[in-house]
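All protein chains but one are shown at their positions in the complex.
Going in written order, the chains are labelled A and B, and every chain counts its residues from 1.
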Amino acid sequence: MSSETHADPTAGDTEPILTVENLQTAFYTDRETIRAVDSISFDVKRGETVGIVGESGSGKSVTARSIMGLIDSPGRIMPGSSIKFQGQELTELSDAEYRSVRGSGIGMVFQDPQQSLNPVYTVGNQIRESLKINRGITGEEAVEEATDLLEAVGIPDAKRRLDEYPHQFSGGMRQRAVIAMMLACDPDFLICDEPTTALDVTIQAQILDLLKDLQEERNLSILFITHDMGVIADIADRVNVMYAGQIVEQAPVEELFANPKHPYTRALIDSIPGEHSRKEGLETIEGEVPTPNEPADHCRFAPRCPKAFDACENVPPQHVSVSDEHDHTAACLLYPEDLTESHRVEKHLSLANDDTEGDT
Amino acid sequence: MNRGLYLIKRLLLAVPVMLFGLTLSFLILYLGPIDPVGTILGRQATPEDIRQLRIQLNIIYPNGEPVPLWDQYLRVMWDLFTLEFGQSWTVQRQTPVIDLIVGRMPATIWLGFWSVLIALFVGIPLGLYAGLRANTYRDYFASGFGIIWRAMPNFWLAVILAGLITAGGALDWYKDFIVTTTVTGTPDVLNNLFTLYHVFEGIPLLEALAIPVPNLIPMAIAFKWILPAALVLGSSSMGNEVRIGRTAVLESINSKYVDTAKSKGVSGRKIIYKHVGRNAIIPLLPVIMGEFYLLIGGSVLVEQVFGINGLGNLFFRSILGPDIPLVMALVFIFVIIQVTVNIVQDLLYTYIDPRISLEDTQ
Partner (left out) sequence: MSETTSKSIREDLTQRDELSLYTRIANNPRPFFKWAVPMLVLIAVEFPTYAGVAFGMLDAVVIGVTGLLDAAIGLVSSGLSQTIRDAQYAVVGVLRDAGGFVDGLPTLFSREVIPNQGYQTGPNGPWEGTFLGLEPAYAWALRATLIFAYALFTAYWVFRGWLVYRDHYREADWTPTDDIVDNLSNHQWGKFGIFVLILFLTMAVFGSALGPTTVEQNIQSPYSERINYFNEDTGEVDQVFPGDANFNSKSKGSAEFNVGPMSYDDYGRFHPFGTLTNGRDLFTFMMGGARITMIVSALAIGGAALIAAVFSMFSAYYSGRVDLTILTTADGVVSIPRLLLLILVSAVFANHWIGNVLNGGFLLAIIFAFTTWPFLWRAVRGPALQVAQEEWILAAKSYGQQPRTIMRKHMFPYIVGYLLVYASMSTGGIIIGLAALSFLGNGLGISPPTPAWGRAISMGQDYVSGPSWHISLLPGLMIVLLVTGLNALGDGIRDAIDPEAGGSAEGEEAAAGGGG
């Protein structure tokens, strides 16, 4: 939708490896339809790290699972959604075709390293499985490759640890092992869904450094999902801020922290306490993320927004450019700043109408 | 700790468990209101007969003094652990207990074997299937079966099934299906299931060894005969397996490691066989092992209804006797089976679930 209209002219220099457009993922329960991801668009370029930040329930994990094709019933990716990976439209793939994209194309690291490894197989076994499926490496060679991978992610005494079971690894080591297992697939693109949340701060920093190193070595593209603004500041090149199934602000990372525009982003940044205790994070904003079960006909942040005004209850805000130098957009009725309130509302309304017409 | 040591520790722990069970039975039988002499000799016994029998049963010393309970206890335990089971009192007076038991064994083993196997091969696949198809109509159908199987009393199911098959009921055709067989009583083919070939004739030591070769026709007849009883005896285990299998699969399939495996590009089939399958077996293990527990108790009822001359039936008769040596011997055997099953289960755990370390399992 509008992100293209306001595309930064300088962005054309690298092809995006992943383009998500108008992605809608809904869950159908007996009582209601939950629009967990409600029409979002963003892209990731080669060698770049793009962050998605938001509170729990904002739809960021569903976005990741949608890209991986891991949405199970009662969830569904709605028609009209598009996920293009290296030029290939993923939403149209059959199960078997999707399988060939997973692993060698896109890998994913989940939040909880405790549960990401199968407890009844050795770590080596699970890494070798990746090697065999995605690269056809078996036997002795696989053992060697697996050892190298464990060493590459910084696990000492790698050879011996291949024969250990996941429960014999510490939390940080386990996440390293998961990353090694994903690297064994040799993916071009890695989705990290809160990979450091379950770990303590020092380990967290180590894993982030590891990811940065690996990205450099292998020219990986990373989609990094977290609720932690501090982590985002550390690792992302560009950031999408998600709220209640929608992206509310998109900007390069320095720009976002320097000039946050959307009231929600501001609240997020304000809520980062000190350098050393990021933990509290977003919970310090009052209220909870609403469950998006109605089509958006208003600003979903309005109930918690300190700047909300009447129109916020009736007009769905659209992405508008909020910066002259950067590719920076926000979906808030306060922008573009240079217009009067009624003009702004009108502009958003007309953008919204264009959009719905475009859909049909 | 290695497995050998672990096994030894496990065996040592089994000793008090066995003693507990046996002591309990001893106390019930020897402290309870049973009059062994009256039971054996009836009312018209002469005082001298009574005195002789009492001495023989180790109730009084030859000098007329009563034997203290602990002395009787030690004697009984010693005999049991040295496999001196003595002679039957009432079931078949003066027949060695061991002969009675050996004679009844084939029927019960045959029944138990098939009930375990049928339950396994019906219950587990059905449970896994229900879990994989969770919340579809097929799942509800399979789970429904599981729920009902769990709730059906064995003896009632046996009565209904036996009734339908025998008395000209809806399943009357079963008797003449393929080969004509009975479904109640104990057919002779049971003693004819295997032919023993003494292939090592003339070679010292090995001579005694024989290779059993199954006789197909008697096997088929015996299978057809035992099928209804085995189905009944396995029914509640089957229900448990459906239920636990389903939850185990569901739990595993919704776990992060399955997502991770999918992210690696592992195929759906392999995910189910490799990643879900093995994890789902862990909670099923105690259910499978628990089958033996249900089997021993259930065999009393099922053998009663189907008129099978097995150990369960023998146990029932020996208790009604009361035939104390026979009861104690059977309890001894059942307790050994139970304790063995427990040890096997714990050992299997250490193979299947690497998270269970040999140190802290008990």
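As a convention for this text, a residue touches a chain if its C-beta (ideal position, glycine included) is under 8 Å from a C-beta of that chain, and two chains touch if they have at least 3 such contacts.
Keep in mind the model is a prediction, meaning the values are calculated, not measured.
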Under the definition given at the start, what are the shown partners of the omitted chain?
B
One chain is left out of this view; which of B:I272, B:V287 or B:I308 touches it in the full complex?
B:V287
Per the touch definition above, residue among B:Y73, B:F155 or B:F223 touching the missing chain:
B:F155
Tell me, which residues in subunit B touch the chain that this view leaves out?
13, 16-21, 24-25, 28-29, 32-34, 147-157, 159-160, 162-164, 167-170, 172, 235-237, 239-240, 243-244, 247-248, 250-251, 254, 283-284, 286-287, 290, 293-294, 296-298, 300-301, 304-305, 315-316, 319-320, 322, 327, 331, 334-335, 338-339, 342, 362
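Here is the rule we go by: only the chains that are shown with their structure count from here on.
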Nearest whole angstrom, what separates the Cα centre of subunit A from the Cα centre of subunit B?
56
In the complex, go through subunit B and note every residue touching subunit A.
255-257, 259-268, 274-275, 278-279, 282, 352-355
Residue numbers on subunit A that touch subunit B, as the complex places them:
65, 68, 70, 95-96, 99-104, 106-108, 110-112, 115-122, 129-130, 133-134, 165, 167, 178, 181-182, 184-185
